[in-house]
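With one protein chain held back, the other chains of the complex are shown just where they sit.
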Amino acid sequence: MNNNDIIPWFILLNPLITAVLILFVFRKNHGTAATVSTMSAFFGLVGSLCAFTLAPTHTFVRWIDMPGLQIPIGVQLDHLSQLMLLVVTGIGFLVHLYSTVYMEHDESKSRFFGHLSLFMFSMLGIVLADNFAMMFIFWELVGVSSYLLIGHWFTRDAAGKAANKAFMMNRIGDFGFMLGILMLWSTAGTVTFKGLEAATGTLTTNPMFLTAAILLVFCGAMGKSAQFPLHTWLPDAMEGPTPVSALIHAATMVAAGVFMLARIAFLIGLSPAAALIIAWIGAITSILAALMATQQDDIKRILAYSTLSQLGYMVMAIGLAPDPNGGPAMFHLFTHAFFKALLFLGAGAVIHALHHEQNIWKMGGLSKHMRVTSITFLIGTLALTGCPGLAGFFSKDAILLAAWSNKPLFFIAWSTAFLTAFYMTRLYIVAFTGKERSEAAHHGHDCPAPMTIPLVILAILAVCAGWKTESYFMSHHAEHASHIPMLLAICAFMFGTFAAMTLYKGKDKEPLSLPLFRNKFYLDEIYGAIVAGTQDVLAYIAAKIDSLISGIVRLAGMAAWGVGFLFRLLQFGNVQGYSFVFGLGVVWLIWFVVFK
Amino acid sequence: MTLTLNHYLLVSGLLFSIGFAGVLLRRNIIIIFMCLELMLNAANLSLVAFSRFNVGADGLPNFNAQVLTFFIITVAAAEVAVGLAIIVALYRARQTTHVEDITTLKF
Amino acid sequence: MTVLNFIVLLPILNAIAIACGAPARKSALLSAWTQLALTIVAMVGYRGGFAYGSTWAVAPEWGLNLTFGVDGLALVMLLLTAIVTVAAVWVTPKIEKRENLFYACVLLISGGAAGAFASVDMFFFYAFHELALIPTFLLIGIWGQGERQVAAWKITIYLAVGSMILLVGLAKLYLAFPEGARTFDMIEMTKARHLIPAAEQGGIYIWLLVGFGVLISLFPFHSWAAPAYAAAPTPAAMLHAGVLKKFGLYGLIRIAVPMLPEGAKVWMNLLLVLLVANILYIGLVTIAQKKLDWMLGYSSVMHMGYIFLGIAAGNAIGITGASLLMLGHGLSIAALFAMCGYLRQTSPSLAFTSLGGIAKKAPFLGYAFGMAAFASIGLPGFANFASEAMVFFGAFKAGPAATLDFSSIQIATVCGLWGVVISAVYMLRAYRQIFQGEPQANVATFKDPACSVKWSVILLLAALMVGGLWPKSMLNFIQPSVEALIGK
Partner (left out) sequence: MQQIIPAITLEIAVLILGLLMLFAEAFSKTADRSHMARYAIAVLLALIGFSFFTTPPPANPAPGSMWDFYAVDATAMFFKRIALATTAIVLVMALEYRSVLSKFIPGTEEGRGTGEFYSLPVFICAGLMFMASAVDFILIFVALELVTIGFYVLVAYMRKHAQSLEAGVKYLILGALSTGFLVYGITWIFGLSGHTHLDKVRATLVAGFAAGGPLVGNEHALLFGIMLVLIALGFKIAAAPFQLWVPDVYQGAPTPVTAFLSVGSKAAGFIVLVRVLEVFLAVPAVRGKVIAVLVLLAILTLLYGNLTAMPQDNLKRLFAYSSIAHAGYLLIACAALSADPFGAKEAISFYLAGYLVMTLLSFLVLITVARQSRGDDIRHFAGLGKRNPFLAFAMTVAIASLAGIPLTAGFLGKFLVFKSAVAAGQYALIAVGILGVGAGFYYYIKVIAAMYWDEPTDKTEITVGPLTRLFVGGLVALVFVLGIWPAPILNQLSERPISAVAHK
């Protein structure tokens, strides 16, 4: 193992060691915990920068190794993972830095940072994984660290419930993921991505099977990247501390599903049917989430629905253009990570300054009090809405271009772009302009440097991350066949922004009321009813059956006792009666042997 | 009419049945006990009959059965001795020899 | 005398000494730690094959000898026994009445389990397991709680009947060998397995399956398990659910799988139906539970389904996974019961509704319980995940590849995967209701447990993590043994 091979291992294990150190050694020492964790994130970033310059490497250790089943734990440094490493560690470091202030007065600060490091470890594991099994392992681990972080304030009932919901939805997705892995493995005989790539010949012998396997694997991505219908956990996950939302539920973990799909783009490319279904699911998610976002009042929830919508975009892009280098999806993931993290951290700064006020209708006029925050937030908003020249514009354009070949999908994507511009503008106008609508809003102020520095850095990235980076994600250069999609995208941005401005400028309360969107298409209620109607009813029935089984066992015992009691009555004490029974026995036996 | 083995067996079977019926029907323990002796004598009768009709190559009856008969008579005598002693003891303790009266041990 | 003899004899002799008046807790702890140390010594010194053999003739004409000897699989089971014994003895709170009898019973259970795992002879393999029957009855009946008497009768009679069925199966197996080749030596029997006529195997297998199944709480013979575990004192529940229950599975792997491959085929579909019922149906029953101890009891029943799935797979991957899962499940359920015992001691009730917010009051407990709970639902990093994954891989491979026309075992695997979701439902819900939320009034004075409980839980969790992070540490022992057993 040469030096170059050590770097990815360092990147992977560094946060693990940090997490262990914090959770076991610095439990009581909150200041040290924060410092150690942030330093470690910084080292991770440095490592990732070094790794970016390295040639692709691949090293592994045997984790389970028996005839017929080899599961290595390996790190695979290549085009895709190098960039993802940068995103994860870069945003990770900024969020750590931000958290040192944001979580300053939290009584379980060390626990928070410990879990944050644990998350970094798990996420980097996904990025570096060289095989499905290992990815699944870290997949589960990000799930649990997300569970821990959402439930950081576990004494709040909502936090506990949200954490549970997130884990459960992911578990349901992972059910399919694991099954998909099993199917691919049983056919190809390997779980490594390279092995699968080599075994495409075997895999394509039964196209239906391959399609099913890919879609099952995609279930995992549906859970983790919150695609319809497994998306409901993500808005609830906003119960977690805002830095967590920025890091996990906006920039990195939720993008893991997209990353995973990019990893297996070579497989998706083999099955057009699977690709189409994936694209449709992404499209449906993106439009539904955008519609829901238009009617939310909680600043974090709006951003969460926007994240959902953008994730749907990325998934659609994977389905439309599976590309081993990532394609438009990874490009959008890359840019989205910056501006979405920026938006969340900005929202966090607002919430922090307003003493945990999250309702945008109780804000207003914040641009006067929080200059840095409002400017950076505006940049983030423009980047997200696809303002020409900013990062989001380029990546969205790439996706729309890819969708141009499929007109219904293009229409959905375009509508989503329009809605995105609409609800983000609504958010900005309501929260940052106009007059202060609550006492707290008057006292808004910019936050200390460790919180604003990340905002500024991210704002810069949100502006320029799209410049000249597109080619990195494209394995082959397609000439821009048409400029129409780009023009249409600009139109969407302009219409959306304009519509929101006219509608919300100077308003003090919601002028539109669309209960369907506000109540998220009642999906939570429907799911609740489904769970209550199936699982709980089934559980109730099963428990009844089980008490019946116990009852049968008990009854058997009582029956034995009862029969014994009846037999006992034969023993009535009269010796003549005994002789009579004796005689009956004799007659019966003789009858049995002689006459039967 | 000549007496065949079957006649003897019939008589012995009747004796046995009468004895058993007595055991089942009579209430007095002493009479029950006598009926039991009757059953043993039924066996004796058939044994002797079998012995008489089972003549060996040497023309002699099979003496095994007769020996057994003697043993049965002896054993029956011993049984009666012991049995009557127990019944007497019971009568002394309980002032009764009726089977219905000795049913304290049950269930 | 080999180190193995000491491992088996130590707890039994110690139980006798304690019954005769030796200082109970001290000698029990000493014995348990020595047992663990000796087991580790034995593992370190193990060089493959059947090691540490020793034999005494009992009835040579039947081929019956008291033979001890271990392969890697047995060593891992002995390790499980030793670790859980240490933890079980350690967590035991002060016993108010008849302390000596209590510890003697606990050690007898441990000794019985160790004896069974260390036996090469089928007869003593069976006999040692039964050593635990009366001690369990006493432990539940005297020191238990709730409906302890009903539960004690139930488990004892149920297991006794199951053992009898098993005994008949073993007798059938013994007699299936032609006269002259009959022996109780399981190694010899495995070698001579070709002598068992294929037509008779089905008839033997079903007896073994039902017999062992009762001991393992295979559906529908499971109704003894949850009430008994809910009623049992903590160490008894730990040892029984953690170790003793594995006897049946170990027996299936040691006897039924290698010797009766044809029989397994005959009853495959029945077994799959039953194990799926174990996973899905018992999983649903577990969801319906309203008290922690009952929920844990049912969850332990449910998890048996996965181990059965590995056994049903019949290939090296599945069985190795099942064996590792025995270790993982044993450790995790023991840890859960240990903490459940502590909760029971300090809280008025174990109903979910009457608990809440304990993590705030007892951070250690919150963490440790969370880890154990996550371990039991198969979180990576713990032995349960590695083993469950292997079980799924093995089971899925037992069917055809590259077709959507799944065979029955593959369908069972799919059901098993769904069981993973179900187990997350009940475990997370329980965790949320007990540990999260605002602390309720009746847990206001709740504190983290004393060191003895803490460290025994840490011991169990650490062992789980060793098995999970570095499964090869255990697989190196298990895998060659399993391969030797199934003859690959």
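Labels for the chains are A, B and C, by order of writing; each one numbers its residues from 1.
The working rule: a residue touches a chain if its C-beta (ideal position, glycine included) is under 8 Å from a C-beta of that chain, and two chains touch if they have at least 3 such contacts.
Since we're looking at a predicted model, the values are computed, not measured.
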By the document's own contact criterion, which visible chains does the hidden chain reach in the full complex? A, B, C
For the chain not shown, which residue from C:Leu175, C:Ala199, C:Leu404 or C:Ala450 touches it across the whole complex? C:Leu175
Decide which residue listed in C:Ala59, C:Ala181, C:Leu270 or C:Leu404 touches the omitted chain of the complex. C:Ala59
From the listed residues C:Ala51, C:Leu131 or C:Met186, report the one that touches the chain absent from this view. C:Leu131
Could you tell me which of C:Gln149, C:Asn269 or C:Asn442 touches the chain that is not displayed? C:Gln149
For subunit B, the residues touching the chain missing from this view: 9, 12, 16, 19-20, 23, 29, 32-33, 36, 39-40, 42-44, 46-47, 50, 54, 56, 62, 64-65, 67-68, 71-72, 75, 78-79, 82-83, 86-87, 89-90, 92-94, 102, 104-106
Hidden partner sits against subunit A at residues 557, 560-561, 563-565, 567-568, 570-571, 573, 575, 578-579, 581-582, 584-586, 588-590, 592-594
Residues in subunit C touching the chain absent from view: 19, 57-61, 66, 98, 101, 123, 126-131, 133-134, 137-138, 141-142, 149, 152-153, 156-157, 160-161, 164-165, 167-168, 171-172, 174-175
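The definition used in the following text is that only the chains that are shown with their structure count from here on.
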Make each chain a node and each touching pair an edge, then name the shape: line, ring, star, complete, other. line
Please flag the chain sitting at the greatest distance from subunit C, going by CA centroids. B
Per-chain Cα centroid nearest the overall protein Cα centroid belongs to chain C
Rounded to the nearest whole Å, what is the centre-to-centre distance of subunit A and subunit C, using the mean of the C-alpha atoms as each centre? 36
With chain centres defined as C-alpha means, what is the inter-centre distance between subunit B and subunit C in Å? 64
Where the centres are mean C-alpha positions, what is the separation of subunit A from subunit B, in Å? 96
Along subunit A, where are the residues that touch subunit B in the complex? 568-569, 571-576, 579-580, 583
Touch list for subunit C against partner subunit A, complex: 154, 157-158, 220, 222-224, 227, 281-282, 284-285, 287-289, 315-317, 320, 357, 359-360, 374, 379-381, 385-386, 389-390, 392-394, 396-397, 399, 401-404, 413-414, 417-418, 420-421, 424-425, 428-429, 432, 435-439, 471-472, 475, 479, 488
Within the complex, which stretch of subunit A touches subunit C? 62-69, 71, 133, 136-138, 140-141, 144, 151, 154-157, 159-161, 163-164, 167-168, 171-172, 174-175, 178-179, 182-183, 185-187, 202-203, 205-206, 208-209, 212, 535-536, 538-543, 545-546, 549-550, 553-554, 557
